[in-house]
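Every protein chain except one is present and positioned as in the full complex.
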Amino acid sequence: MSQENSQRLWMFKTMVVSREFELAIKAAYLEGKQPVFNMAKGPIPGEMHLSNGQEPCAVGVCAHLRPTDAVTSTHRPHHVAIAKGVDIGRMAAEIFGRQEGLSGGRGGHMHLFDAAVNFCCSGIIAQGMGPAVGAAMAARLAGRDDVAVSFIGEGAANQGAFHEALNLAAVWKAPVVFVIEDNAWGISVAKRASTAVSDNSARAASYGIPGVHIPGNDPDLIWEEAGKAIDRARKGGGPTLVEIETVRLEGHFMGDAEGYRPAEEMAGLAQRDAILIYRARLEKEGVAQDVLDDLEHQARQEVTAAIAFARAGKAPTAAQALEKVFA
Amino acid sequence: MSNVIIPANLWEEDLEGAVSIWFFEEGDNVSEGDTLCEIMVEKSTFEVEAPAAGVLRILVQVEVPVKKGDAIAHIG
Partner (left out) sequence: MTAKKRKITIAKAMAEAIAHEMRADPGVLVMGEDIAALGGVFGNTRGLLDEFGSERVRDTPISETAFIGAAVGMAAAGMKPVVELMFVDFFGVCMDAIYNLAAKQSYFSGGNVTCPMVLMTSVGGGYGDAGQHSQTLFATFGHLPGLKVVIPSNAYDAKGMMIAAIRDPNPVVFMFHKALQGMGWLGTVQSSVVDVPDEAFEIELGKAAVVRAGRDITIAGLGHTVHLAMDAARELAKAGVEAEVIDLRSVAPIDRATILASVSRTRAFLSVDDDYMSYGVGAELVATVAEAVALKARPQRISYPDIPVPFAPEMEHAVLPSADKIIAAVQSILGEK
């Protein structure tokens, strides 16, 4: 099998793992939250921001990354974490708030850190961009050709840190790629109502760096363009801004009634499901159905095991809350 | 005496909801049209108004499942 084909099958399977993971987390999240949706109840309290629909962004980019490359992500991190190679059992355990979780239950779903694959995420918009510049510089200063990738939403392009990070990365020629997952909605506010330009990729010009706009939530197109940007960074060519048009299939957070989203848009969402579209494309190009079925089956098994591991985990103790504040 | 019934068309599907907040207490005087409570159905909230004036007797506490058509209070 060609390298490219094996990459494509990896992308397909990883998207399925990601989607199955989100569906399992959603089901667990909603336990105890019916009939009244009270965020504090159930095995997973708090907010939950799912990535259903945005999987191509994660796999198209992370297909090119090594464990030693750094990735920072946002409040909507699961698909990126999975594509980066974060241990999904320990990630699930963290989301369930267990001792076996990545931070022993201290961080939860928006604050996932996996040092083994250099992945982290945080909940304040655009604030992961500076650290990505730093991780990139650390690699450069140590003489490695590792890169850093910062995943953000399109709303983050209006935050001060975005502009500072792009400028700094450009001035330092940092080996960093900034990836905008443009799902067109910042909670209830449409991108066109909040953003002075129609394509954030155009903003790259303000910082003298290349900007790429990728339409269609297409894993293969994303793979191609992200590959160029990451390669450019590895070879000392500096930063790139990559903007990907993607689709948010669920609400901003679980519990979001999405009354602000036009009915026609909601009705059309299922047809824009990138995993179904990609599977159809792979079949059309000659990949056997049972190969794809098998990958889906493996994906489901991995997710089932991860969730079971999480549910079987131990609840943290009160004393553990006071630990790890300082090293 | 009037029953306070959840209107059959208050929300769309045949989903269960639950009262999330009562704005009056047992025994309070209410007027016709007063907003008595909030009902949450999945992620949306709806209000139920008093169909008449009188003394409120609450039948259903918060977080107890209710359906459209259920009587949640009496007004006497």
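Here the chain labels run A and B in written order, and each chain numbers its own residues starting at 1.
By our rule, a contact is a pair of C-beta atoms (placed from the backbone, for glycine too) under 8 Å apart; a residue touches a chain by one contact, two chains touch by 3 or more.
The structure presented is a predicted model; accordingly, all values stated were derived computationally and were not measured.
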- Task: Consider the whole complex, including the chain that is not shown, and state which of A:K26, A:R66, A:R106 or A:R272 touches that chain.
- Result: A:R106
- Note on the structure: Out of A:A193, A:A267 or A:A327, the sole contact with the unshown chain comes from A:A193
- Query: On subunit A, what residues meet the omitted chain?
  - Reply: 36-41, 44-47, 97-98, 105-111, 122-127, 155-156, 158-161, 186-189, 193-195, 255, 259-260, 315-318, 320-322, 325
- Note on the structure: Had the left-out chain been drawn, it would touch subunit B at residues 20-24, 28-29, 31, 34, 38, 40, 43, 45, 62
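Convention: only the chains that are shown with their structure count from here on.
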- Message: How many angstrom lie between the centres of subunit A and subunit B, each centre taken as the mean Cα position?
- Response: 42
- Which of the residues in subunit B end up touching subunit A in this complex? 15-18, 20, 40-44, 62-63, 65-66
- Note on the structure: Given the complex, residues on subunit A that touch subunit B span 34-38, 251, 255-257, 259
